[in-house]
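For this depiction, one protein chain was excluded, whereas all remaining protein chains were kept in their positions.
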Amino acid sequence: MAEAVTFGIFAIVALAGAVTMLVAKNPVYSAVGLLSAMFALAVMYILLDAHLVAMVQVIIYAGAVMTLFLFVIMLIGVDNPNAYGPRPVSQSIVTWVVAGVFFAAIVLAGSGAWVTGSAAFGTADLNGTIENVADEMFGTWTIVFLSTVMLLTIAAVGTIALAYFTGADDDEAAA
Amino acid sequence: MSDIVTVDWYLILAAALFAIGVAGVLIRRNALVMFMSIELMLNSVNLTFVAVSKELGLIEGQVAALFVMVVAAAEVTVGLAIIVAIFRLRASANVDELAELKG
Amino acid sequence: MTDWLWLLVALPLLGALVNLFFGRRLGEPASGWLALIVVVASFLIGAAASVGFFTGDELPETVYLFEWIPILGVDAAILWDPLSALLTLIVTGVGSLIHLFSIGYMHGDERFPRYFSFLNLFIASMLILVLAANYAVMFVGWELVGLSSYLLISFWFTKPAAAAAGKKAFIVNRIGDWGFLIALMIIFATFGTFDFETIFAEAPLMFGVGSGTITAITLLLFVGAAGKSAQIPLYVWLPDAMEGPTPVSALIHAATMVTAGVFMIARSAVLYELAPASGVVVAVVGTATALLAAVIAVAQTDIKRVLAYSTISQLGYMVLAVGAGAYSAGMFHLTTHAIFKALLFLGAGSVIHALAGEQNMFKMGGLRKPMPITWITMAAGWLAIVGIVPFAGFWSKDEILFAVFNRGDGWLILWLLGLVVALLTAFYMTRLFVLTFVGKPRWDDGVEPHESPPSMTIPLIVLAVLALGLGAWNTPFRLSFEHFLEPSFEGVPHPEGASTSEFVIFAGLVLVIAIIGLAAAWWRYTRDPLPAEDGSFWRNALAGFHVDDFYGRTIVAPGKAIATWSSEVFDRKVIDGVAEGTARGIRDAGSGTSALQTGQVRWYAAGMAIAGILVIVFFLFIGGAF
Partner (left out) sequence: MENAAFLPVAFEVVLLVGALVVLLVAVVADRDRRWWGPVAGLSFALAGAVGFLQWREVEETGGGLFFSSLDVPVFRSPMVVLDGYSAFAAMLLAVVGFVGLLAAWDLVVKVGKRGPEFVVLVLLAFAGLHMMTATPNLVVIFIGLETASIAFYVLAGFVRTSEASKEAALKYFLLGSLASALFLYGVALVFGATGSLSIYGANSIRNFFSTVIVAEPGILLAGMALMLVGLAFKVTAAPFHQWAPDVYQGAPTGAVGLMSAGIKVAAFAAIGRIFIGGFISQIDAWGPIVAVIAALSMIVGTFLALVQDDIKRLLAYSGVAHAGYILTALVAGVQGIGPMWFYLATYSLMVVGAFAVVSTVAGPDAGRAPLADFGGLAKANPELGWLMSSLVLGMAGIPFFAGFVGKVLSFTAAASVENPWPAGDNGYLWLVVLGTLTTVIGLAFYLRIISTMFTGQEPELQTEATLPIRFAVVISAVVTVVFGIVPWPLIDVVRDALPL
């Protein structure tokens, strides 16, 4: 029962945060909305016994990623909502219809059974402790773990290429 | 897992969050908020992974969620760099103004 | 040795590619030398591989390279026999000399490396053609030769005449190719293969002499041959092709490309033997071409055009020979002609070079003194083509006429016409020689003729020596050329031989006729270097008897008229009504859809989302989830 209550509360928090993100005029509020949704999801992970994921969710997402977002919002300034002008009603209608139909389609698809996979290979009472995750991560997934070095290198190099150099480094600027 | 809150609820919540993310991409004109919506979508996918992982007793789902976070972090870095670079050129994050290329 | 034969083609191809890419970096002389080296290497490989044929120790061999079109059973393979060896040696041998000559001739041209790239490509294509072991590969070579000659003729494409000449050569050759292509289809339908060996083995078993199928095939093949080898009525491209650089004229129009048709007929000798009617057609067309071209050549004033028409005329001889079944005589004339005509063209090139581009013979004269080497070597070429003992042309031309005479009956008419051509040949070549080298200088003021550089004169000397000595390869006293080619014409009946004494009588006759022609011209043009040549004959012959004009009126103009009519009447009425409507509908559909392409990211995202939902619903529907 306690779990049901916890789930109910944080599901509402997550949805409220998401909707806040969606409707807030000011991007800072959007960021805060997303942040609360992420915290709510971290709680969900704990409910699902995924402790490491919950922890990383808080550290990486709520901590690093959202900080980066807020930082960029501060950097480029919160723009004036009026600058965007009124949004055509048709756009709102289309958006809500699309989102609604999408949700309905998924729910409809899952209405029979949400999880049909076989549990033959599973562990009966899975506990996502650091140890269990590490066994998997540094066992089967080692090579994948190593391959993320490419992703991170690209992120670093790409950011440098886009933002770090001054225009004078280019041939076209020098010419 | 208790009998009251089945995996279905988590997955429906994830679908709802994903749909809100889709709505955000369609309706928000601020590139940053569009991008936040995409992050929300990735989060809802993670919830799906973790919930299925618990249901089936397969730890892969949690590992996958962790990898998704790595990917998202890399994506955020580059995405924000692009937005900043655009902002330097035209001092606006309104994507509706970026429609020079069309036809 | 035959394992290395693929290099024959690969080397020039490589040279072409390297020059295409790095030509500019290699710079002027280097790219030319590179092109020369690969062709010389090909020549050496060819020579080494054909030693066995000269000694008579080696038998023809098919070298399999790779599977090309398995569905049709076509392999890329080389047929290495004396015939292809001979052509290989001519193409690469004369080709090397022409490369060498070009290094001097093209000096200073801004697209120097490109020129050598094309030249190498030409050599490679020609080798594909002659080495082919089946009609399909031969056709590829055939087309590539057409392409590279087009590139070379219009090399100076900024000159409108050159561009037009290239186009003309291309179109006329397409007509010939059309014949070849249809012949190929019939061949495949009949024999189920393109392979020479199989076809030539099966044809005599499947068909009797005079069979309709074989006659059709051979006649259609001849249409192709007429296009490449410039026979009536498709010869018109060749004189115009003189707009290309002179070494190109020598290469294409003397030594190699134009011989492709003759070679193809010789290669298909077995089929032609089964179709005597085709042989007659071939021989008659050849004779007519030889005669017409010789008459036109008499009146030309441009030195290169004289040589061009002379080439057509000599090709007529070769075609006459193969039509008469005297394949080795035809091939022998092809060989000697390649040598002496290349020599004459290069000599003419040397003269034109010296006179800063002047091509009108009436503005030459007296070049003997400033250009001693060119003069002497040209003299060798001149005597060879006229047919004076012991120059090469004498032996090969006599052999053809003798073979034709030996067929008897109606062939005697062709023989007589052949004699007339010999007379005319002697006349116009002497005219050319006298007007160019003898008499007083008539060149424009300010032109200082000078001898050409060694890279140009060395090829001349080599060719002159060959023009003098090559005849010894096949004299009635020692028929080593015929023996050399024998393995290639196995199963083809030999024309009847005659005694040596008979031959001497006929040879004497031809020689006398040649000397008459020579003397007449010498007399006429040394006396008065500028005779009044403005009678109606001269005017008409100079204009090539207005054949181009005739084609223009009968074929091109009606074609254009039909095109105009269809564009003005047909198009406006019908196309406007139907096709244009459809086209407009299509375009409108395009524009209508392109209006969806607003450039708005969110619009695209909405499109994606909606389409994605449709895909999901579609999936659920088809997958039976509902």
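The first chain written gets the first letter, and so on, giving A, B and C; residue counts start at 1 in each chain.
Following the convention adopted for this analysis, contacts are C-beta pairs under 8 Å (C-beta built on N, C-alpha and C of every residue); 3 or more make two chains touch, one makes a residue touch a chain.
Note that the structure is predicted; figures quoted are calculated from it, not measured.
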Visible chains in contact with the missing one: A, B, C
Option from C:Pro233, C:Gly469 or C:Gly607 whose C-beta touches the chain left out: C:Gly607
Chain C residues touching the omitted chain (full complex): 17, 20-22, 25, 66-70, 76, 114, 140, 157, 583, 586-587, 589-591, 593-594, 596-597, 599, 601, 603-605, 607-608, 611-612, 615-616, 618-620, 622-625
Residues from chain B at the interface with the omitted partner, ascending: 11, 18, 21, 25, 31, 34-35, 38, 41-42, 44-45, 48-49, 51-52, 55-56, 58, 60-61, 64, 67-68, 71, 74-75, 78-79, 81-83, 85-86, 89-90, 95, 98, 100-103
On chain A, residues whose C-beta touches the chain left out of the figure: 105-106, 108-122, 139-144, 146-151, 153-155, 157-158, 160-162, 165, 167, 169-174
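Quick note on the criterion: only the chains that are shown with their structure count from here on.
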Chain centre separation in whole Å, for chain B relative to chain A (CA means): 4
Chain centre separation (chain A, chain C; CA means) in Å: 73
Numbers and ranges of chain C residues touching at least 2 other chains: 602, 606, 609
Of all residues in chain B, the ones touching two or more other chains: 22, 26-27, 29, 96
In the complex, chain A residues that touch chain B: 1, 3-4, 7, 11, 14-15, 18-19, 21-22, 27, 30-31, 34, 37-38, 41, 44-45, 47-50, 52-53, 56-57, 60-61, 64-65, 68-69, 72-73, 75-76, 79, 83-84, 87, 91-92, 94-96, 98-100, 102-103, 106-107, 110, 114-115, 117-119, 121-126, 128, 132-133, 135-137, 140-141, 144, 148, 151-152, 154-156, 158-159, 162-163
Interface residues, chain A side, partner chain C - complex: 91, 94-95, 98, 101-102, 105-106, 108-109, 112
Complex contact set, residues of chain C against chain A: 602, 606, 609-610, 612-613, 616-617, 620, 625
